[in-house]
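Structure incoming, see below.
Omission of a single protein chain aside, the complex is shown with its protein chains in their original locations.
Coming up: subunit A.
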Amino acid sequence: MGSYIPNTETDRSEMLAAMGRKSIDELFANIPENVRIKDLNIPKGMAELDVTRAIASLAGENKIFSVVFRGAGAYKHYIPAAVKRITANETFTTAYTPYQAEISQGILQSIFEYQTMICELTGMDAANASVYDGASAAAEAMNMCRDRGKNNIYVSGTAHPQVIETIRTYCFGYGIPVIMIPKNTDGKTDLTALKNLLADDKAAAGIYIQSPNFFGLVEDIPGASEIAHANGALLATGVNPISLGLLESPGALGADIALGEGQPLGMPLAWGGPYLGFIACKNSLMRKLPGRIVGETTDTKGERAFVLTLQAREQHIRREKASSNICSNEAHCALTAAVYLSVMGEEGFAEAARQCHSKAIYTAKQISAISGYSLVYDGEFFNEFVTQCPDTEKALKVLEKDGILGGYPLGKSQLLWCVTELNTKDEIDRMACILKEATL
């Protein structure tokens, strides 16, 4: 049996003797006899080497694709070596929520710097210190939009399906309706439909539109913002943070809240988690942000200091009236994002975005040139796009044989492709070549 307990038999006897107790069991006297268990029906414990063998063998049962052209909400980007090493520091991994500011200045400052970077990327005034993931960030953001009797939430059908479902789950909790904004034939949000829906709704609270959307297309955020604001509603925009190295920020385009999945900022795919949700907003909404927020202040000597602030929103103070129930968040993931953005730097980050875009355009051209394949939508896209495909199952199978994870199948005849700076021209050409051969 493995164990991390230092107490020896001698220690235990000495400790019990010091307390005037005969056995540890005496300390459990409050537990009624009839509910105590004799024995757990699980295997005996194992030594570290055996555990390593067992878990590594399970890791070995997964197929690692050396080449990935799949995104759909989870993105394989290059993670600089410095990011992995710096964030593995045990002080960062083993600390708790920084309640005691004086001995948590480092973590608090790292969060303050993270908040600044998220504000810079999104063009916003304030950011929280992370929520669970992009989908729950969207759900929390929609809750931020609610205000005095205004409860109706509008969600575009072009958003990520699991984000839509998460918003629905949270709204089921609140007992408020979710109204879907239809998707247009061009693959984007039907803004005319949105205008008509809002015209008759005095209780419209918030609108959620993702851009680039689930199909990779850049949405008309200024147009959506104008319609939202003309009808007294707020606009929350979901973004891929990497796209913000190239595309205009949601803040500059008129969104009130920007949010998204932070995983592309230095976190591995990891079969879905831990991921990172971020939310940033205009000053007017600052006090409605969920979760932790770090603020700058001064200490007794007048020196710069950082603290968890605006805690009157939080569950440990406000209880059932809190803006959210978040306690544990994804602080270490936020740290990772901050280190990633520092290592990439302003120019490196913009270059990563440009390469994602350029390589996606190149890939789209190569795939479209194959018989039976064509781009489904002609709008501008960042690094994801949808193509027709004669037989998605067959196409994915031939790619898999070559260690390539192809696009995400949208039914039997369409694939959603994703390209990042990691995909080389050789890989792209090889992939296109395999697809072409398969159609012959």
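Annotations for the structure displayed:
The rule is short, and it goes like this: a residue touches a chain if its C-beta (ideal position, glycine included) is under 8 Å from a C-beta of that chain, and two chains touch if they have at least 3 such contacts; residues count from 1.
Here is the rule we go by: contacts and distances are computed from a predicted model.
As stated in its UniProt record, the chain not included in the shown complex is "glycine dehydrogenase (aminomethyl-transferring)", which appears among "Branched-chain amino acid ABC transporter permease", "(Fe-S)-binding protein", "Lipid-transfer protein" or "glycine dehydrogenase (aminomethyl-transferring)". Among A:196, A:328 or A:374, the one in contact with the hidden chain is A:328.
Touching the chain that is not shown, out of A:129, A:257, A:395 or A:435: A:129 (per the contact rule at the top). Of the candidate positions A:180, A:193 or A:310, contact with the unshown chain belongs to A:310.
Contact with the chain not shown here comes from a single listed residue; of A:185, A:300 or A:371, that residue is A:300.
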